[in-house]
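Missing here is one protein chain; the remaining ones are kept as they sit in the complex.
For subunit A:
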Amino acid sequence: MDKQLNMAPCGYFVMKPDGYIIEVNQTFCYMLGASRSQELTGRHIHSILTVASKLYYQTFFTPIMASYKHVNEMYLTFKLQNGDIPVLLNAVEREGRFECVIVHMTLRHEYENDLLQARRNAERMLQETSQAYENLQHLLSEYEEKKQEMLVLNAALQEMTVTDPLTGLKNRRYFQEQLTRYVNQSKKDGTPFSILLIDIDHFKKVNDTFGHPVGDAVLQELAGKLQSETREEDVTARMGGEEFTILLSQMGAEQAQTAAEHIRFNIENGKWFHTPITVSIGVASFRQSDTISSLMSRSDEALYQAKKEGRNRIALK
């Protein structure tokens, strides 16, 4: 080999088309860490390529050489005993042999790796960001779902705290809240309202005769009747035991009295599934001088009077 080519600042080797190396220059030996050219000649190119490069070489080098008779700037990695070296390879087919030149590309290799790494990082960050966004969306919809559940649950709880479990009517607590509201309203603008305090006559007898389950059923039946006797804007509540109240919205004493009598009449003459009952009703209408307790006392007194006068009647105080 010509001395200039032998010592040229690039690796030079010649191989047969089947990949066996025939000739190498000194620089090529030096680059591959061989002390004598005989260590490389006779070997197959595969034996000095890394696995990945071998794959790449077989997939691309051979077909390109077959079609174009030359290869330019192919990036490959040669396998050395103490580490691999990245190279750029140019090859040309001449007289049935492949003449190849390689140059080290350590620096460019690092630079390319950095670029590749940077791109991978960017891709990963993008992926992570979209993943995080997706998670966030997921959390958000989960939160919304839970919030809806809480709202429904809260409403149910709210309902439970103001409902009498046996009859489904409002309970004493709700009645008192509403009464406060009615009193305040009336004090402000003079809107009239009345309360009916309703007690079943001889309810103890019902329980003693038919037992508590029937007693409960009667309470439920009465609740249903009271509910249907009143308007949407009235408040019908069970105070406890066999005692019920109705807050009659925007009704003065006279109207309340008529309503109470109407209710009493219908209870006396209505159909009862288990056993017929009658009720006594105390009626009290709000006066501007009233407090909650004075109003309640009057309705109590009215009820007491109705009972005393023989039950199954109404009394106004």
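One rule holds in what follows: a residue touches a chain if its C-beta (ideal position, glycine included) is under 8 Å from a C-beta of that chain, and two chains touch if they have at least 3 such contacts; residues count from 1.
In this section, contacts and distances are computed from a predicted model.
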Identity of the absent chain, which is to be given by its UniProt protein name, from "Sigma-B regulation protein RsbQ", "Branched-chain amino acid ABC transporter permease", "FAD-dependent oxidoreductase" or "Lactate utilization protein": "Sigma-B regulation protein RsbQ"
Touching residue (missing chain; options A:E112, A:E128 or A:E233): A:E112
Residue of A:A66, A:L140 or A:L166 touching the missing chain in the full complex: A:A66
Residue among A:N25, A:T77, A:T230 or A:N312 touching the omitted chain: A:T77
Contacts of subunit A with the absent chain, listed as residue ranges: 17-19, 44, 46, 50-56, 58-60, 62-64, 66-68, 72-77, 112, 116
